[in-house]
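Every protein chain of the complex appears in place save one, which is left out.
In order of appearance the chains are A, B and C, and numbering begins at 1 in each one.
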Amino acid sequence: MSKAKRIQPSEIRPAPRAAGKVLDAQLHLLDRQMLDVDGVPVSTVDDVELSGPEPDERIPESAPAPHITALLTGPVLGTRIFGGRPPSSRLIRIPWRVVAGVDTVITLGVRSDSLDASWVERWLRNHVIARIPGGRHDP
Amino acid sequence: MKRLLGVALGILTAIGGFVDIGDLVTNAVVGSRFGMSLAWVVVIGVVGICLFANMSGRVAAVSGRATFEVIRERMGPRAGLANLGASFLINLMTVTAEIGGIALALQLASGVAYMLWVPFALLAVWLVIWRVKFSIMENVTGLVGLTLVVFAVALFLLKPDWGSLAAQALSPSVPGEESTGTYWYYAIALFGAAMTPYEVFFFSSGAVEERWKVKDLVQSRINVLLGFPLGGFLSLAIAACAAVVLLPAGISVTTLSQVVLPVAQAGGQLALAVLILGIVAATFGAALETTLSSGYTLAQYFGWPWGKFRRPAAASRFHVAMMVVLLAGVAVLATGVDPILVTEYSVVFSAIALPLTYLPILIVANDPQYMGKHVNGRAVNVAGLVYLVIILVASIAAIPLMIASGAGA
Amino acid sequence: MSKTARRVAVVLAFLAVIAGLVSGCAPQPSADTLKGPAKEVASAVRAGSLAVELRMADSTTAAAASTAADDMLGQVESATDKLHGFSAPTPEERTVRSNMLASFSAVSRALLHARDALNASSGAPLASADIRDMLSTVQSELRAATDQLDNLMTRAGIQ
Partner (left out) sequence: MILSDVLGSDVVDHHGQRLGEVSDVRFALDAAPGQLLSGARMVGIVVSPRTASSFLGYERLGLTQPWPVAQLLRWRHRGSFLVLWEDIERMGSQEVALRAGFTAYESTLES
């Protein structure tokens, strides 16, 4: 606990109002369930990808604010728990443009089967479940 | 009529969930060693499970979110994973114990060694999970499990000294034979058996499976308030039967074959047959619930599609996870470990993991973003907090007491 | 990530403490350690007795009663193993232990007979004199074994 002594800003002003809906990532995005256009669970939001800035590089004044490019899922969860960072190529992305709504769940405007995020589900379906008699029938 | 049928969900979780192998064994052990002097714990446990099952059912009905989705979202990935690990381990232990319980009950019925029944029990449980509709599953095991009422009938037939039973229950004291540490260890075991976390996972996920809406809340409350006290009543009858017959005879329960002795003495072969049927139904129902619960918790943490209302192909990871759990449970049994011992440990570990499950439920039940105007009332919050303190104390005390009492030896 | 490392260290330390406590509480050799196994066997033989009694009254099935006898047999075996595991440093303790072991094996024999008799009682009508005789013989054997063990426990100061 040998953190440097902390200082507190002398004045805290009322926040300016934003025009659109305001989201806090931890509160409203991370770890929420994502449902596809038919209400089928896709995955959880394990992390969020931004358009910038480059880590540890000086941000020029009046640089445009970054925006969310994609919601991430899959192995990135492990790095959130145990630390580290996966290579960018291993991230499974759900592009922000397919996100249709943010509430207690995140709704997507596309079908689950069209997303990379559900490849394990499809693999197990085709290689295990569908091969057992009754696997494709309603219970 | 439909509403009447709906109450069966409550009765199922009461019989198959409240009275499962854990309650059967723990209550009989306690009755045979401590008489009715731990009855108060069952009462506290019943009130607690009513409170939190009702809360988790309400969250599921209003928001459509089952308990473990809420746990992940509120506690974050790290604490959520710790909770998942603990819950999953306990679920696995409970699945193992329940399948062992089915096999032990079938051994009592047939005289054929229980090990030979394990593969049949496994196959039957898996087939039901694979093919049978949720509502049929819950109604059949629920109704057949009701035959456990034979414990209460047996208690009447035994013509016990009701006054002394009541005295033991109302002014509890540690019997001279036993140490205080052991008494409190079993208090925690009983509490854990009554409040096992898988019940709320199952209950809330079941509400989603049955597509409960806000208008079903009244029914959910009836289910809980009727079903769980019935389960608690049966638990007390089990303990009382053991207290009346086995305690005076100097028999302390360690096997399922001893649990049934009082009922056989009171009601003869017919009662015994009914009882074995009830035990098979209750452990079978609980095996289904715990297997499903382990699938629910995993799927809800990782956001997979889940539920028996989907065809297996539409919830492939969920079904694969449950197959793995069932096989793992049977692998544990194949080592020759005593299922009753697994049961006794599973209820204590349940008690240890309780706060991880119940705190997030209490918090989300207060969040208007999820609950709208159906947030907890003041009385429910006060009761919830009181229980949170009890749960926390039980959870912290469990391991020291387990060590001090040599796991109840 | 030093925070994570610290958390891991705390968890590991906690586990180490628990492991230490558990191993520190392993059974120590003393006369008191006889108490556990002795009580287990005392309970087991009584349960066997009750099962035979219920079978004689036709209250229970052969399958359930013989399962009970078989379970109790297993319990006596595990108690015997436990007793073998304890060391008895003084001569008196050795005597008590060997008497106890003898008594356990008497119980074990009686339960074995009980199980076989209960098994044999299936199918045949209970009224048959053979079965009744057989069951009452094992019942008295169980009683004798119980009395022997009880005496031994009283003498050893276990009650």
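The rule is simple: a residue touches a chain if its C-beta (ideal position, glycine included) is under 8 Å from a C-beta of that chain, and two chains touch if they have at least 3 such contacts.
These numbers were taken from a predicted model, which means no experiment stands behind them.
S.K.: Since one chain isn't shown, list which residues of chain A touch it in the complete complex.
M.R.: 3-9, 11-16, 18-27, 30, 47-50, 52-59, 61-62, 65-68, 72, 76, 79-80, 85, 91, 96-102, 109
FYI, only the chains that are shown with their structure count from here on.
S.K.: Going by the touch rule set out above, which residues of chain C reach two or more other chains?
M.R.: none
S.K.: Give the list of chain B residues in touch with chain A in this complex.
M.R.: 63-65, 69, 72-73, 76-78, 80-81, 130-134, 299-306, 308-309, 311-314, 316-317, 319-320, 369-370
S.K.: Once bound in the complex, which stretches of chain A touch chain B?
M.R.: Touching chain B from chain A are residues 26, 30-34, 40-44, 46, 73, 77, 80-81, 104-105, 112, 120-122, 124-125, 128-130, 132, 134-139.
S.K.: Of all residues in chain B, which touch chain C in the complex?
M.R.: Of all residues in chain B, those touching chain C are 107-111, 245-246, 249-252, 254-255, 257-258, 260-261, 264-265, 267-269, 272-273, 276, 399, 403-404, 406, 409.
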